[in-house]
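Below: one structure in structure tokens.
One chain of protein is taken out of this complex; the other chains stay put.
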Amino acid sequence: MQRIGVFVCWCGTNIAGTVDVKKVAEALKDEPGVVFSADYQYMCSQAGQDMIKDAVKEHKLTGIVVCSCSPRMHETTFRKTAAAAGLNPYMVEIANIREQCSWVHKEMPIGTEKAIILGKAAVAKVNLNTPLIAGQSPVTKRALVIGGGIAGIQTALDIADAGFPVDIVEKLPTIGGKMAQLDKTFPTLDCAACILTPKMVDAGQNENIRIFSYSEIEEVGGFVGNFTVKIKKKARYVKEDICTGCGLCTEKCPQKKVPNEFNLGMDNRRAVYIPFAQAVPKVATIDPNYCTMLKTGKCGVCAKVCTAGAIDYTQKDEVFTEKYGAIVAATGYNPISMDKFDEFAYNQSRDVITSLEFERLTNAAGPTAGKLLRPSDGKHPHTIVFVQCVGSRCSHDAEKGKEYCSKICCMYTAKHAMLVRDKYPDTEVYVFYIDVRTPGKAFDEFYRRAVEEYGVHYVKGMVGKVTPEGDKLKVLASDLLADKQLKIDADLVVLAAAIEPDKSARPLATMLTASMDTNDFFTEAHPKLRPVESPTAGVFLSGTCQGPKDIPETVSQASAAAAKVIGLLCKDKLTGNPCVASSNELMCNGCSSCEKVCPYGAITYMDKEFRMPDRTTKLRRVAMVNEAVCQGCGCCTVACPSGAMDLKGFANEQIMAEVDAICK
Amino acid sequence: MAEHKNYKEQILRISGVNPLKCMRCGKCSGTCPSYDEMEYHPHQFVYMVETGDIEPLMESKSLYKCLTCFACVDRCPRNVEPAKLVEAVRLMVIRQQGQNHMKPDDIPAQVDEDTPQQLLMSALRKYSK
Amino acid sequence: MQVNENFKPLIVAFCCNWCSYAGADLAGNNRLNYPAEVKIIRVPCSCRVNPMFILRAFQRGADGVIICGCHPGDCHYTSGNYFTRRRMSLLFSMLDYLGIERERTRVEWVSAAEGAKFAATMNDFVAQVTALGENKRLEDLRCKE
Partner (left out) sequence: MNVSYFPGCTLKTKAKELDVYARRCAEVLGVTLEEIENWQCCGGVFSTAKDEIASKLSSVRALTEARDKNQPLVTVCSACHNVIKQTNHAMANDADFALRANTYTGEPYNGETEVLHYLELLRDVVGWDKVKAAVKNPLTGKKIGAYYGCLLLRPGKVMAMDDVENPTILEDFIRAIGAEPVVYAMRNECCGGYVTLEDKALAKKKSSAVLENAAAMGAEMVVTACPLCMYNLKKNGGCDLPVVYLTALLAEALGLTDATHGCKEENNG
């Protein structure tokens, strides 16, 4: 028989406000096995924990029930407390009487009654708990960073600086991501390339960093400390180690009409290309969708001009497997499609552009060499209208756009407006806004400068329709403060499109078994206290794949994720989860049902000799669980027809006892 | 007065609109083709219904300027459907006795030989009960 | 049908640790009310729920049982919820045959981000079971106090 101590937490008034904690402690006192029952204001405090430790010693407790907040919050805390008192940490059970009781029920009698039942269920379970000892597994001291934007680069650099090898897998031919496409950055107006390219070079030259560009993740297996990842290196038809990046092929290629994705299709590149001058790795890539040689077998100009002999039309996709201890998702974002918002005529006029396209139009390395010219006729625009919140802050039932605020648009629009007025003072600039949101260091000051020093017209209201007519864009909009409908003849309209997670994030999350929110942003382990970790152990989050962020926030999160990875890789061994499956050999009939449902291949079979009652021996086929590989889902326990398979910590008997306690 | 207080409730019920969803972006008024003819504009309909300031709307000619073109409905990022509020307020007026905005006798003067039947029909439906 | 105004059903909810239990916690964080008749049992994955547990619950006097797991494709253990879906559809049809109405059993996918869905699901399920009244089938009277 266990000797159980029950500890009921008030959590200030969080629990005590709707649950009569004294009554709960009193009611649980007489449950089978309970020898001690008490309540306290904050069980998780040092004093509360000391109270538990003292009670363990004084009452020779063998099991503990804490009626408190969710086990997702403080289960670890109380397990440590138990361990410090000399108990096995798995002799602790939590009754969740805060999140699932006091916070969702309003009346004291109802809350109290439910809390007592939840407490009884926990007591019933602890009565059947057995001490569990966690296995240990080694840590592969290498990290994988998926995505080579500023987030991925920063994470990789920080991990590499700590002395651990790290691989960056980037799906495009170069690292750099969205930041490489930006012109200036707010609120300091330093040039994006000037601050990003040195980091790209650092990453390219760091001996601890390997960059797999033009590569994608195919498969992820394993678990924290021991991931096995299949990486596909797409054929770029250029030998990476031989190509010098001289760019001669990209000048001679006769296929000139390939939309240049780096400039968002606003100009053309060749079929063999280097995305931009500072690309890392600076290696040419042949686009198989456009290359005449690959499509028809006739051409071969690039191979002829390449003095290094780096062109290889026979190259094939290459899939290889690497082992990692930790994985960082840094898959970034994209602006949403403007198809659902064609009242702004994005699909009808080339002079209606997104803000990212505007970045390229003002960038010295962009399609206009930094001169702000209209895409349609190459003329200088004299009136520019910026529209904020296009596709952000839409209600769910509007069935278009995103519900969240994209966060960065207010600031980059202020930047664009300011830069235009600075460079071309003859230009009238209108910004239509719903709210100007500038929480951030020196952000509001920046926006005010755009208004006060640069004379940008900020109009509270929204554009309702853009009508291309002749060489003008007729903009119809509301000015809510003046209570007027404005009609502006604009030359250029810039849409601050909402941002969304990159499309590759969803399949990646499935491979990583990392959870996502309804918008396909990765979910963090805790929204406040563990913002850079995924709930899946060993998977970390960096940058906008977790939510909209500007550059400084992205870099902070990237470094934070790196710190978490370093903390993990520093360990030689990881303590595993002892709540794993185990098979009772005497009951196992060797049917293989469990093996078939195990997603980890943790179950194998072996022939084992058993002594029979008549002193003969018999060879029987029985299931064996590899405890280091088992993740403890329990699927096999249900599949087992003979009841041989059970899950430690969540045993059939334990759950049945909980059911009984609840249904009593 | 008690009856007046009831207006908001009735309008919300017959329109099925929840004005609290509005984030006051003004896109409805930015896209309204009748804006210049209206004294109160679509976003004001939403706001004034929400605050219960309904009598001015009922007295306003704006009620009869809405084209029922639904541009505000389809373009609203919050799916507020301002046009439905305009119609609901209009109904509050014309459903009262003697408040028909257009009477059958008014029509012949406006009609020419090409006037399609549907125009007469819809005008009566929209402006009288 | 006779409806007992004061009838409060007894509902057992099995929630997977990674999505639905967290979703229930989020409902708490956001103070979204649902009836106290719902008692949650934490399991690592919805696929840990053995049909025996459900039978036991009905035997012991539960009026409804709901199993909540991660959305298809989002299972923390890759595929557990698919097994749940198949197992439970078989079990529920068997229970239906035994006279336990389909409305007393349910499988619902609730993610860690769906606190509102959790509360709404529980409100709906409790209302549904309340409308059916007390469950007499399978109940073992010896288990009642």
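Per-chain numbering from 1; labels A, B and C assigned in written order.
Rule of thumb we're sticking to: contacts are C-beta pairs under 8 Å (C-beta built on N, C-alpha and C of every residue); 3 or more make two chains touch, one makes a residue touch a chain.
Owing to the predicted nature of the structure, the values given are computational and were not obtained by experimental measurement.
Although it is not drawn, the missing chain touches A, B when the whole complex is taken into account. For the chain missing from the display, the contacting residue among A:Asp54, A:Asp342 or A:Asp377 is A:Asp342, taking the whole complex into account. Seen across the whole complex, the unshown chain contacts subunit A at 339-343, 345, 347-348, 399, 465-470. Listed for subunit B, the residues touching the missing chain in the whole complex are 13-16, 33-34, 37, 64-65, 67-71, 73-75, 81, 83-84, 87-88, 91, 102, 107, 110-112, 114-123, 125-127.
FYI, only the chains that are shown with their structure count from here on.
Chain-to-chain contact here is organised linearly: an open path runs through the chains from one end to the other. Of the two interfaces, A-C and A-B, the higher number of touching C-beta pairs belongs to A-C.
Computed centre separation for the pair subunit A/subunit C is 30 angstrom, with centres defined by C-alpha atoms.
Chain contact summary for the complex, subunit A toward subunit C: residues 70-72, 96, 98-101, 103-106, 110-111, 113-114, 117-118, 121, 509-510, 513, 515-518, 523, 535-536, 579, 597, 599, 631-635, 637-639, 647, 650, 652, 655-656, 658-660, 662-664. Looking at the complex, you find that subunit A touches subunit B at residues 343, 389, 391, 393-395, 397-401, 432, 434, 460-465, 476-478, 480, 483, 485. Only residues 10, 12, 17-19, 21-22, 24-25, 27-29, 31-34, 36, 39-45, 47-53, 56-57, 60-62, 70, 73-80, 83, 87, 111-114, 119, 143, 145 of subunit C touch subunit A when the two sit together in their complex.
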